[in-house]
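The structure that follows is given in the form of structure tokens.
In this view, the complex is presented without one of its protein chains, the others remaining in place.
Should a chain be cited, it is by its letter among A and B, assigned in written order, with residues numbered from 1 in that chain.
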Amino acid sequence: MVGALLLILTLAPLGAMLGCLALRAPRACERLNLAAAIVGLAAALPLPVAAFGRSYAFWDRYVLLDAIGAWTLLCTAVVYLLASIYAVGYMRLLDEDGRRLHRFYALFAGFAATMLCGPLMNNVGVYWIAIELTTLVSTFLVGFELGKESIEAAWKYIIVVSAGISLALLGTVLFYWAGSLVLGPTYDMTWSTLRAVAPKVDARLLDAAFLLVLIGYGTKAGLAPMHTWLPDAHSEGPAPVSAMLSGALLNTAMLGIARFLAVTDAAGGSALPRTVVVVFGVVSLLVAALFIVRQEGVKRLMAYSSVEHMGVLALGFGFGGPLGIAGALYHMFNHSLTKSLMFFGAGNAMRAYGSKDMSDIRALPRHYPVSGALWLAGAVAITGAPPFGLFLSELMILRAGFASPQAWAAIAMLVLLIVIFAGFLNHFRRMYFGEEEGRGAAPALRLGGWLTLPMWLALVPVAVLGVWWPQALWSFFHSVAAHP
Amino acid sequence: MLAAHLDPLAASLFSLLAIASLLLAFVMLGSRWLRDYLVAFTIESWLIALLSAAVAYYGGYRELYLVAVLTAAFRGVLLPYLLKRIIVRLNVDRELHLSLQPSSSLVIGALLVVFAFVVSTHLGARLGLAGTVAVLALTVMLSMKLIGFLMLAVRHEAISQILGLLVLENGIFLGSQILVPGMPLLLELVILFDLLVIVVCFGVLVRYLVAHVGSTSSRELRRLVG
Partner (left out) sequence: MRDILLQIAQVATVLALSPLLQGVIARWEERVQRSRGPSALQPYRDLWKLLHKEQVVPQTASWIYYVAPVVAFTCMLTVPILIPVLTDFPLPLSDMGDILGGGLVLALGSFAILLAGLDSGSAYGGIGSSRSVMVAILAEPTLILVFVGITLLAKAMLPFVVNHLLVRDPAAYWSPAHLFLILAFFVLLLTETDRLPIHSSTHIEVYMIEEARVLEYSGPLLALVKWASMMKQFILYIIFVNVLTLPWGLSHAGSAPGALAAAAALFLKMLAVGAVVVVVETAQSRLRFYRYQEPLAASFLLAVLAIVANQLS
């Protein structure tokens, strides 16, 4: 049963990709992609329920479904659906004659397929290959508009991220070597095998290997100071692609870090891994805060907000314990939804006002009352204010932080979150309620249903989860923390 | 572990091949002409394939012969051919603007080798493997990684950056052949194919770079800041 669900989950986007390559008609590709996304979400919804407390292995233990993987898959599937709905409207605006749209949807579906495969990989080396594949496919999505800035962003993305994850490969080889010192030259390197072997290996070797893996997958996840590709790639790609990158891909990379952290926890030898993860989290928050306060591009603002939230996730996983992990996982889901909402709103604003700079976007409530209100609500949500879900998750992570040995990091997180709150909402204040100095003509674009529906679909669950944290989710997160 | 119980002749053969690869990485670091760069990379790939075959012979890992042949075919023949085509199409011969003179990068590279050496001897001492070829493998692996990053940082040309990435991968492959020769065959094969896919993607991107940005030097890619 679970196996069938997994097959549907991964084969649906793959089939959509092949279908889009075969058919050239843009409308057909749109519908194919949308269908694949709906099927994918339907297949992903039961997975956390099924993985509650137990894990499933398939295909000679190459495919594994455990609780944390199921949760990441759910986040990815949700973002895929929302982005697919949004893409229909957005890409019609972007590419009026639709000549290249079939390539876009093929790449889009392929990207979703590789991202959905990643959390399922049990073998650590194959997980690396899945991450590498996501990089390769998304590069062409980032550079899709074929302008000077897009190609520059795509080039920076592929160079920096490939160099980074080659470090992760080195770390993986060192982990394999550490295991081979105990288990002999050939063995299956799965996550559980590594956890079993870890206590018997010298702590220094594990520390070195973990550092390499952290820096490597941290490049992919957008932790500072390896985040340099992120603002460019997320701001230059089309808005649905940015939503997928921020909302789904970063989570998949963070999942790798969380799994390796579980391996070093099983060894229990040194406190270095956790400390380093926490330090990277604080540095990410600091860099994000500095760049958010003085930002000019609307999508770059959202990209730096992603850096901030990846820092918060790193802090959550670094603090550890049931509170930390629960907070981090809840944060993952809420962030995926809210960040998608923000990118959709940013895409709408960019198309309507014809510019990427926030100084050109003025008097939003007057021209777009409904979607403007949704976007503003999203802004309040993403900076961590109540009554939205991100507030609860950040509060949980702060509680975990104050109880952990790295309490200084929790204080730093608090201060930086306040700075980000002020800076981020200042930009929105200027866009919404600032004076209009007669800049050009008023925007004439009508935002259709395709462009606003995903914003509703994203905001409502975040608002609901902000006031109600279901008991079932609590037990689910506890099970993740207890059996990593 | 294979590296801990090698007879001296095998150990000197491994160390000779590993150090020759490191030397070629330095040749790449110190050269201005892209053609020299590519030739050094090709020879380095062949040396690594030879090392793989030697490990297969002395360790009795039959499947490593296949890996050696595929490495020679992919990294030694196919990748240089693809890169040569890109270079010819791009019509660039050498790095025109260097942010760091080749001699200075050679000296910095030597310092990086010393750093990698210190780290590896510490790790080797902790694991009880001091004085075996495992420490050499770790040193060469880490040094080639650091040299690859140095190349990525100081070079502007797109081809040089691609070659820097490939040197990174070569370093990991070299180290993994000596340290973990028993790694499952599937993994090694997929990583090899992965490299091919990466170079193809790079080829397409370089074509886009030339078409839309007008040059492949990263000095032209300065529009996105902040």
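As a convention for this text, contacts are C-beta pairs under 8 Å (C-beta built on N, C-alpha and C of every residue); 3 or more make two chains touch, one makes a residue touch a chain.
This structure is a prediction, so every number in the text was calculated from the model and none was measured.
Partners of the chain left out, restricted to shown chains and counted across the full complex, are B.
Among B:Val114, B:Ala153 or B:Leu186, only B:Val114 touches the chain that is left out of the view.
Here the missing chain is touched by one residue of B:Leu106, B:Val119, B:Leu185 or B:Cys201, and it is B:Leu106.
Listed residues B:Leu136, B:Leu163 or B:Leu179: the one in touch with the omitted chain is B:Leu136. One chain of the complex is left out; on subunit B, the residues touching it are 8, 11-12, 15-16, 19-20, 22-23, 26, 30, 101-104, 106-107, 109-110, 113-114, 117, 121, 133, 135-136, 139.
Just so we're on the same page, only the chains that are shown with their structure count from here on.
As a whole-number value, the distance joining the C-alpha centres of subunit A and subunit B reads 31 Å.
Residues 123, 125-126, 129, 132-133, 136, 139-140, 143, 146-149, 151-156, 158-159, 162-163, 166-167, 169-170, 173, 176-177, 180-181, 184-189, 202, 204-205, 208, 231-232, 235-236, 291, 294-297, 300 of subunit A are the ones that touch subunit B when the two sit in their complex.
Across the complex, subunit B meets subunit A through its residues 1-2, 119, 122-123, 126-127, 141, 145, 148-149, 152, 158, 161, 164-165, 168-169, 171-172, 175-176, 179-184, 187, 190-191, 194, 197-198, 201-202, 204-205, 208-209, 212-213, 218, 221, 223-224, 226.
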